[in-house]
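One structure is given below, represented as structure tokens, and several questions about it will come after.
Removed: one protein chain of the complex. Kept in place: all other protein chains.
Up next, chain A:
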Amino acid sequence: MFCEKAVELIRELHRMSDGQLPAFNEDSIRQVLEEMKALYEQNQIPGVLLELIPTIKFRHCCLLRNQRCITAYLYDRLLRIRALRWEYGSVLPTTIRFHMCAEELEWFNQYKKSLATYMRSLGGEEGLDITQDMKPPKSLYIEVRCLKDHGEFEIDDGTVILLKKNSQHFLPRWKCEQLIRQGVLEHVIS
């Protein structure tokens, strides 16, 4: 049956409802595009008989459905990739990058740039990084545990803290947010 491959692409994404990005399914896309080419060429055969018109319409519907499924698949992936910028920051983990095709990486880079330009334009000189402050601030200082060696870390009043693996510190929240998201520190909720 026509359009089966296209629907399979949609199902693949539907199965990963938590926003994960599966590997780019180049094979399936190529197959759907080939099917579209075949359908189109069949429709081009000259000498149209009145009896064939329903067939031609049917093939056209399949073509539209394939186009719609492919674009939906690609667009949904873009939305997941967009979410990655907000979760992981500007640098994506290599495991995720392997799941993206070259054009998706290009889209991601362009998106990063647009976002950075926009954030820099906010307010005064340096702009505002709106990818920070994702949660309402609950307390001024938080207990954090260091997950990896990160070296020295200076806080506002000048004291320097040595972030060694497994050390625990009581630090200002706003200083730690970035490091928590990068996975260097872990918020300890006792």
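Of note:
The working rule: a residue touches a chain if its C-beta (ideal position, glycine included) is under 8 Å from a C-beta of that chain, and two chains touch if they have at least 3 such contacts; residues count from 1.
Here is the rule we use: contacts and distances are computed from a predicted model.
Taken from the listed names "Cardiotrophin-like cytokine factor 1", "DNA replication complex GINS protein SLD5", "Integrator complex subunit 4" or "V-type proton ATPase subunit a", the protein name that UniProt assigns to the chain not shown is "DNA replication complex GINS protein SLD5".
Touching the missing chain, out of A:Val7, A:Ile56, A:Ile96 or A:Leu128, is residue A:Leu128.
Across A:Leu33, A:Ile96, A:Ile161 or A:Ile180, the residue that sits in touch with the chain not pictured is A:Leu33. Across the interface with the omitted chain, chain A contributes residues 29, 33, 36-37, 40, 63-64, 67, 70-71, 74-75, 78, 82, 101, 103-104, 106-107, 110-111, 114-115, 117-118, 121-124, 128, 130, 132-137, 140, 157, 172-174.
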